[in-house]
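What follows is a single structure, and I will ask about it in a moment.
In this view, the complex is presented without one of its protein chains, the others remaining in place.
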Amino acid sequence: MSRQSTRGGDPRKVNGELFTLTYGALVSQLLKDYEDDDEVNKQLEKMGYNIGVRLIEDFLARSNTGRCNDFRETADVIAKVGFKMYLGITPVVSNWSPAGDEFSLLIENNPLTDFVELPPGHSSLCFSNLLCGVLKAALEMVRFLLYSSCSFFHLSFVCFLFHTAFVSPKFDVISLLVDFGCCLLC
Amino acid sequence: MADEVVFEYLHMEMISYLYRTAEKIEQDHCISKLESLGFRVGQSLSERFTKDSSRFKDELDTMKFICKDFWNSVYKKQVDNLRTNHQGVYVLQDNKFRFLTQISSGKQYMDAAPKYLAFPCGMIRGALSNLGINCVVTAEVSAMPACKFQIQIQRL
């Protein structure tokens, strides 16, 4: 649990507490501005989306990850390269649907929720919803790059995050579901 | 530990979110909102960073903490120069301020600097306020990415 001082560490890394606290201050501000969990979730996702659009460029430039052949490979890259590189954690990929078009990312020790104790009455607040936006944007951009020549390309992307603060504050689940129908048709 | 790019994008998005959702007339309000977000973060950071240090002797001791430990933990370097007039004004000079290194140094970007400096100014004010020093913090940029922070102590 020591995400302590970063002195003398990797110069590309920022103090984890600075990041966590800044994100927390932002969510708390949004909650004051909108006073509505759903609206806050929506804003967080939107902000995450804008971040994701830039982040995927950075990711492609830095990670040297080749093209993914299928969604399973994509899932692995998100968890083992993406999350590792940007947040220093490696979520577990699980809950694959039989069709292989849906999976969950299980995040233990989510750095965004360090220190967070949600005030009562905010059971529908998805504290880490920013991540959903980031993932949505990043995947959309990549798909777009890979399949942009396919005119039938259609992507409906559903991204859920259950913030289980009351059960166990350190455990978040993100489910990703991608509709591959049209890609397979091509 | 997060990658600096993630933090940088989060900070940028925070700024553009505030400007996106504010009315035209409320633009000044965005700066103060960013400042108050930084204030809250600074409060928490100073509480954490001083957990293992011995008690500060005086104001100057506290300022040195800001210039060395606080700066080191947040920006991975120390303040390059600290000056004071011994009458409650301190000037911290950072020749390569991390929040500005990403912005191009062209003159046309100078207008954007206040937006990027509101949050760090708030962090300094929050950290000092929590350490018992009430002050006003302003930033001044003459040549990117060098930045001067002026701290004016408010005495009761």
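The chains carry the letters A and B, assigned in the order they are written, with residues numbered from 1 in each.
The rule is simple: contacts are C-beta pairs under 8 Å (C-beta built on N, C-alpha and C of every residue); 3 or more make two chains touch, one makes a residue touch a chain.
What we mean here is this: contacts and distances are computed from a predicted model.
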Suppose you had to identify the omitted chain by its UniProt name; would it be "DNA-directed RNA polymerase III subunit RPC9", "Trafficking protein particle complex subunit 2-like protein", "Putative exosome complex component RRP41" or "Splicing factor subunit"? "Trafficking protein particle complex subunit 2-like protein"
Out of A:V53, A:V81 or A:V116, the sole contact with the unshown chain comes from A:V116
Which candidate, A:L21, A:I56 or A:V93, sits in contact with the chain we can't see? A:L21
Since one chain has been left out of the picture, which residues of chain B touch it in the full complex? 40, 43-44, 46-48, 50-51, 53-58, 130-132
For chain A, the residues touching the chain missing from this view: 17, 20-21, 24-25, 27-28, 31, 114-119
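Note that only the chains that are shown with their structure count from here on.
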Whole-Å gap separating chain A and chain B, where each centre is the average of the chain's CA atoms: 28
The chain A residues in contact with chain B across the complex are 3, 5-7, 9-23, 25-26, 28-29, 33, 43, 47, 50-51, 54-55, 58, 85-88, 111
Within the complex, which stretch of chain B touches chain A? 1-7, 9-11, 13-14, 16-17, 21, 33, 37, 40-41, 44-45, 48-49, 72-74, 76, 119
